[in-house]
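In what follows, a single structure is set out as structure tokens and then discussed.
What you see is the complex with one protein chain gone and the rest in place.
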Amino acid sequence: MGQGSNPIDPKGSVAEEQYGLILLSLGIMILVTVVVFVLYFYAIVKYRRKPGDNTIPKQVEGSHKLEIIWTVIPMILLFILAVPSVALTFSQDVDYSDDPEVIQVKATGHQFWWEFEYPDLGIYTAQDLVLPVNQRVQFELTSSDVIHSFWIPAMGGKMDTNPGMINKLYLDTPAEPGVLKGKCAEFCGESHALMDFKVIVLSEEDYNAWVEDMQTPANTTVSADVQSGEELFKQNCMSCHAIDAGSPGLGPNLKGFADREVVAGFLEMTDDNVYKWIRDPAYFKGDRVEMPGLFLEDEQYQDIAEYLKTLKLE
Amino acid sequence: MSQAAHLDKLPPEPEKATLEGRNKVLGFWLFLGGETVLFGTLFATFIALRNSVLDGPTGIELFSLSITAIATFILLTSSLTSVFAIQAMHHKNIKNMLTWLGVTVVLGLGFLVLEIYEFYEYVAHDGFGFTTSAFSSSFYALVGFHGAHVALGVLWISLLMLQIKKKGLTTVTAPKIYVASLYWHFIDVVWVFIFTIVYLMGKVG
Amino acid sequence: MAHSVKKYRGLMDWITTVDHKKIGILYFAAGGLFFVIGGIEALLIRLQLMFPKGTFDILDGQTYNEVMTMHGTTMIFLAAMPLVFGLMNAVVPLQIGARDVAFPFLNSLGFWTFFFGGVLLNISWFTGTVPDIGWTAYAPLSGQEFSGTGSDYYAIGLQIAGIGTLVGGINFLVTIINMRAPGMSFMRMPLFTWTSFITSGIILFAFPALAVGLIYISFDRLFDANFFVTATGGNAILWEHIFWIFGHPEVYILVLPAFGAISEILPTFARKRLFGYSSMVFATALIGFLSFMVWAHHMFTVGMGDIANALFGVATMLIAIPTGIKVFNWLFTIWGGKIQFTTAMLYATSFIPTFVMGGVTGVMLAIPPADFQFHDSYFVVAHFHYVIVGGIVLSLLAAAYYWWPKMFGRMLNETLGKWSFWLFFIGFHLTFFIQHFLGLWGMPRRVFTYLPNQGWDTANFVSSIGAFFMAAGVIVILINAIISIKGPKAPADPWDGRTLEWSIASPSPEYNFKQLPLVRGLDAFWLEKMDGKKEMTPAEPLGPIHMPSPSILPFFMSLGLFIAGFGFMYRGYEFESAFMNNLFGYNIIAIFGLAITLVCMFLRSVYDDHGYHIEVEELQKEG
């Protein structure tokens, strides 16, 4: 159960360490629960009142010995739990911002999408977070509107993105290439549930190729069949959406848009879905989505969608 | 029953003579415990936001030590006069009690006038309104809340003076006076922290 | 001295009553009503989440968020709180052998402000602007820029309800400190009274923080202040701190009286005194104290840094120790007893393992690095429902079955009671146990839908089925309550009780005790019964009993606040008619409402309430 990626199928050292603590605490807690359950079921079975039994049981005030036992044993158990907890709390709160070996990523939460900036590479992207295998990544987290929370369950715990503040979080990428889920975990408004992103983990070479592709400016000559779409895009969309990875834009950066697995974080990447999404974003993600209605003809939306589908890397 | 004979029958600490009176005094003390948290939260907010001045003026630019000093002196004195009122009550001297309460009310009004003048200056001359910055919001919330407490206290004590004039000092009215004086002292104690944390620390920077 | 006093009948009697027993019933009725509303909201949530996105979407994102917000807010503030207060009103004065509470008038005021606050919140359903910000109302989502009038309903509704709670808390503190019967020392107080005492103390210190926070939200929204507005230098995290400084103690406000009720019911039906009474008292006080030092464990992922996280993590774990003491004391109370499984006892015993399951996940959540994974996932949802439903609701139901005869003078049907228990209990575990796993499989909370094929579909379906079982259980409880109106009359002491409330008639007369009882030890009534006596030894001769007069003022004071609330909420709203715009824009409605409240306060201060006396002859006539 729980396909894709989740906290109990950890990939990368951070999630593995956290999983270790989860298992340790779960073990101790199951032990406690079992002790209580055994005592409990024994008591409610053994000490039932028989019909007609009107005797008064012995009125026991208490027992210092027993009370000391169930004060001290929990203390010992908690101590066993607290030591690694505190140790890991400190060891996982390290800032690698100045470490040249570590990939730096600035992640910004927006209602309801994610923006990722690679400051060292001069790349902006949205919705797809691309990372190489076996790497440590230092995230700098913030938000442009309300509080969101940045969570890649398989790679490690979450951290809130607070407007006006910066949070630091480092995670280690898995050893194998693959696609992991990313989520917004803090309730952030109407379409909080749909604020997903993908973490695409690539091999070292693929990652380098991706970086190079991203850094290459977009091809300015487009094929004839999508020229009207390009024209419409320039008139209506360019003010917010960049198609080059070099600048952020108000809305999601669309470099490599057609390569993404999903539209708007959750819709399957089909022509129809692209068309439907740009025609009426509010239908999918509510009135708080900043992308305005464009009041175009249906065919014009189709044209823009056609054009967008050509935004591929390479 | 004449007033004097009535007073003779009044127990020595009339505010604690009946269960209702004791309940009222204790309940009010507990309420003050809650008020401590209320002001604590206001203080905490002020401390958290004191540096968020945006383009607005800072505490160093705004605050005047002399006005604060006068306000402090007035409020401290009024606290003393309200203690005298309670002592007069314990001596069953209604006339003195009313006089001291009157002085307390007048001093409270003086404090309010000074505060309103201060706020007016900030808004009119320094461009420091409630919505100027996070600092200004938290400043007005804290100091204004205290000012509202003073205003309420002035109204309350005035109303009680009228009641005493009408009903005399009884086991019903005495707890009210006692409780009002507790309230007044509490306001004074809060002010001690306001002038220290808001004004003096603001002046230090 | 006999003073003629107006006595009201019917509806007016309920609106003007200052009798703590009737106020207890009012709290029960209002809390029950809101509990049903919150329950319907819960069912809507589970219906929506029964299937993944695209299969059976009955709610859109906006509506779901409204339902989810109102479910949380209603259940915590408008259902659990008043039910706890209802029990405290019905039981505490009787348990300490008092004729009344310390402030009958304030008690009534507390109820009416709570009630009008709750009504105000729920009126939002009819104006179409429902709070949609989660019950925690995190800024800046709850600010002007990101949410509508619904957030004003939240801030002002809770503000008004909160005043009522604070007033109620002070009332119980003074009642317990000052009004105990002769011989009823603190260490002879029944545990329900003890927990009510500590809970009232926590209320006193927690609610002012919430009041300030809500004022800030209102100021930000209505008067353009900058407390939580990031763009103008405000700080969104500040709200989280203020909210949780209140919010964490709030959990203990609810759960401690639940512990208290369990500590009364187990000894009664096991016929054995509470094991380790003094350590139970000590543990209660310790939990109350610690509850103020752990709030930031709700904020581990906020980014406060390792020192704060470690500190609050360890402090949170410490709470497990006094809680553990309590659990084992309960176990050893029934150990060696003669357990009789009435409905109340079924609920009470089932509380122990259920609550332990909620408690251990609490310790797991206290580990900061692990919490990074758990936080805001369904694991948390499962945890706090185990604590709040499995801990608080189960014991409130136990308490309701236990004290129902004393409150209403009628017995509840035991067969229906057992049906309700099994439906509710099985439904509860079915709903929430599997949610632990949903959390571990990475499902975030507060999502209005989820995409298929993430491995969550079956678990969500099972969870929703459980919710229907719980609903069925609640329906049986309601039927049972309704038919109990015609049910068998309750004897004074139906359960062979141990504490003072069982020494007087059911329902108790308005003056509670004809003569104040002399208390000779813990479980005062049980001691007398063991000595072969049928009733308590009186501590005073029979005399006239002084009673407070009923008053309509609390009702109007709260009504004034209610009106003022609307005035403030809609002061910046653009109505279609100019008249309405003026009415609200110039704060006329707000001032009118506040004026009603102030005039009522003035009247209360100026006109002394002399009350009335019940004369000896009347007392003797009633037997």
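As written, the chains take the letters A, B and C, and residue 1 is the first residue of each chain.
Going forward, contacts are C-beta pairs under 8 Å (C-beta built on N, C-alpha and C of every residue); 3 or more make two chains touch, one makes a residue touch a chain.
FYI, contacts and distances are computed from a predicted model.
Asker: Can you pick, from "Putative membrane protein", "Multisubunit sodium/proton antiporter, MrpG subunit", "Cytochrome C oxidase subunit IV family protein" or "Dihydroxyacetone kinase subunit DhaK", the UniProt name of the chain not shown?
Answerer: "Cytochrome C oxidase subunit IV family protein"
Asker: Any idea which chains on screen the missing one touches?
Answerer: B, C
Asker: Looking at the whole complex, which of C:296, C:334, C:396 or C:522 touches the chain that is not displayed?
Answerer: C:296
Asker: Mind pulling the subunit C residues that touch the left-out chain?
Answerer: Given the touch definition above, subunit C has residues 173, 177, 201, 204-206, 209, 235, 237-238, 241-242, 245, 292-293, 296, 303-305, 308 touching the missing chain.
Asker: Touching the missing chain, which residues of subunit B?
Answerer: Touch with the absent chain occurs at residues 11-13, 16-19, 22, 26, 29-30, 32-37, 39-41, 43-45, 47-48, 65, 69, 72-73, 76-77, 79-80, 83-84, 87, 90-91, 182, 185-186, 188-189, 192-193, 195-197, 200-201, 203-205.
Assume only the chains that are shown with their structure count from here on.
Asker: So the centre of each chain is just the mean of its C-alpha atoms; given that, what is the distance between subunit A and subunit C in Å?
Answerer: 35
Asker: Report, in whole Å, the distance between the mean C-alpha point of subunit A and the mean C-alpha point of subunit B.
Answerer: Roughly 52 Å separates the two chain centres.
Asker: Multi-chain contacts only, two chains or more: what residues does subunit B have there?
Answerer: Correct list: empty.
Asker: Mind pulling the residue numbers of subunit C that touch at least two other chains?
Answerer: 235
Asker: Along subunit A, where are the residues that touch subunit C in the complex?
Answerer: Residues of subunit A touching subunit C: 1-8, 15, 17-19, 21-22, 25-26, 29, 32-33, 36-37, 39-40, 43-44, 47-49, 53, 55-63, 66-67, 70-71, 74-75, 78, 81-82, 85-86, 88-90, 92-93, 111, 141, 145-147, 149, 151, 153-154, 156-160, 162-165, 167-168, 181, 183-194, 196, 266, 285-288.
Asker: Help me check something: in the complex, which residues belonging to subunit B touch subunit C?
Answerer: 19, 22-23, 26-27, 30-31, 33-35, 37-38, 41-42, 44-45, 48-49, 52-54, 130-131, 133-138, 141, 159, 163, 167, 172, 176
Asker: Inside the complex, what are the residues of subunit C that reach subunit A?
Answerer: Touch list, subunit C to subunit A: 60-62, 65, 132-134, 138, 140-141, 145-147, 230-231, 235-237, 270-273, 275-279, 301-303, 305-306, 309-310, 313-314, 317-318, 320-321, 324-325, 327-329, 331-332, 334-341, 349, 352-353, 356-357, 360-361, 363-364, 367-377, 437, 440-442, 444-451, 453-456, 458-459, 530.
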